[in-house]
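Left out: one protein chain. Kept in place: all the others.
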Amino acid sequence: MAEVDVDGTEVTVSEHEPSTTTSEKPAPAADVEVRIAAAPAHLSVVRAVAADLAMRADFTLDAISDLKMAVDEACSELISRAVADADLVCRFTVEDEQIHFSAEAPTGSAVPPSRESFGWRVLTALTDAVSTWVVPGGDGSQVLRFDLVKKRADVVGL
Amino acid sequence: MAEVDVDGTEVTVSEHEPSTTTSEKPAPAADVEVRIAAAPAHLSVVRAVAADLAMRADFTLDAISDLKMAVDEACSELISRAVADADLVCRFTVEDEQIHFSAEAPTGSAVPPSRESFGWRVLTALTDAVSTWVVPGGDGSQVLRFDLVKKRADVVGL
Amino acid sequence: MTENSSALPIDVLVDRPTPGVVVATVSGEVDMLTAPSLRTVLADEIADCRVLVLDLAGVSFLGSAGLAVLVETSHEARRRQVELRLVAAGRSVRRPLEITGLDEVLTTFPTRDDAVGAPG
Partner (left out) sequence: MTENSSALPIDVLVDRPTPGVVVATVSGEVDMLTAPSLRTVLADEIADCRVLVLDLAGVSFLGSAGLAVLVETSHEARRRQVELRLVAAGRSVRRPLEITGLDEVLTTFPTRDDAVGAPG
């Protein structure tokens, strides 16, 4: 399901776990995990964590700004689609030249976000790789997940 | 075990869960939970979360600075005393006029930090209530915990 | 996890330096939480001016919910024959506009004085 977009972003939208994205490599344990109520009031905490990690990993100022926006976009999408009273869990892993971010929340729909949406175009423009999919949770529920990779320095564009 | 310190901070050091601190009230679920590897490199993420929450809760600039320092102090103490490869879990709850912070990590010693230490004096100077204790974890292990409360605006001093 | 009701991290100040000109000065973070209040203020102000200056110099974060408000306001401005001018200073505003190509669609100025003083 993975493809390379016009701007070089590796993108995946799938109803199953994608088979060729970074998420499939044996994942190192996350450096930082943040759990919030899936509500817009907590978006800024997740952006603050993203900015702090990217700054310390010596990201360029543009890359810090892009990561904040990408993390905000993925979490906003998860919050819009989350079931009531859900938690949103974010995991950040700082790798050599990039930060890997993944986030998930229980959702009511089995359909992942459309790749025709403005939000998806923004995500692909901001990141070096992005994927999203829905996996079955416990007792018949569904979990929507985003996975993205942002490099320390890069040239991106829509 | 709880007492009121010279500057009005409610303080508790105990080997058992204290019986008269804020931590004993039926705790509301945390707004934000942050999990890090118990290592100094991740202290700044926890401070960034503390600062973001306090700013949005309209804390005074002195109170924001004090909360960052108190959170850093509690987490530094937990990191110093943590067993190898441990995780440190922090929980923030934003209440009406205050932020409640708690943090814990597995430790090798059953003895909580001394209230004669410089670190403890700093913590009591910075916060409105603070307690620390060691609880039994799974399979014979020990967990050291800090619990503190910082009000939106306050006058504090050592 | 619970939801707290903290102060909204956005401020919008409205000012009328000359007749027909409204300047809305936004500061703080424009995201999914705060974009609705920005939308409400701009929908009110656009009804009663010839030039709407949206000063974003004090905006520290502009997410796609905020960009959507800019796009909607620009459509509404065209419909009402109001001139929309953005003040976009600093990376946290310029970068999202560039990434989405909106900098080529919207009229931007580096400072408030440039925007207010531009020939109509």
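Per-chain residue numbering starts at 1, and chain names A, B and C are given in the order in which the chains are listed.
Just so it is clear, a residue touches a chain if its C-beta (ideal position, glycine included) is under 8 Å from a C-beta of that chain, and two chains touch if they have at least 3 such contacts.
Computed from a predicted structure; not experimentally measured.
Summary of contacts with the chain left out: across A:Ala30, A:Ala50 or A:Ala63, the touching residue is A:Ala30. Within the complete assembly, A:Ala57 is the residue of A:Ala39, A:Ala57, A:Ala105 or A:Val130 that touches the hidden chain.
Seen across the whole complex, the unshown chain contacts chain B at 35-44, 47, 61-62, 65-66, 68-69, 72-73, 76, 79-80, 87, 118-119, 121-122, 125-126, 156-158.
Following the convention adopted for this analysis, only the chains that are shown with their structure count from here on.
Chain geometry summary: the mean Cα position of chain A and that of chain B are 30 Å apart.
Centre-to-centre, using mean CA coordinates, chain B is 40 Å away from chain C. Centre-to-centre separation of chain A and chain C, using mean CA positions: 27 Å.
Residue numbers of chain C whose C-beta contacts span two or more other chains: 1-4, 6, 9. Each of the following residues of chain A touches two or more other chains: 35-37, 41-42, 44.
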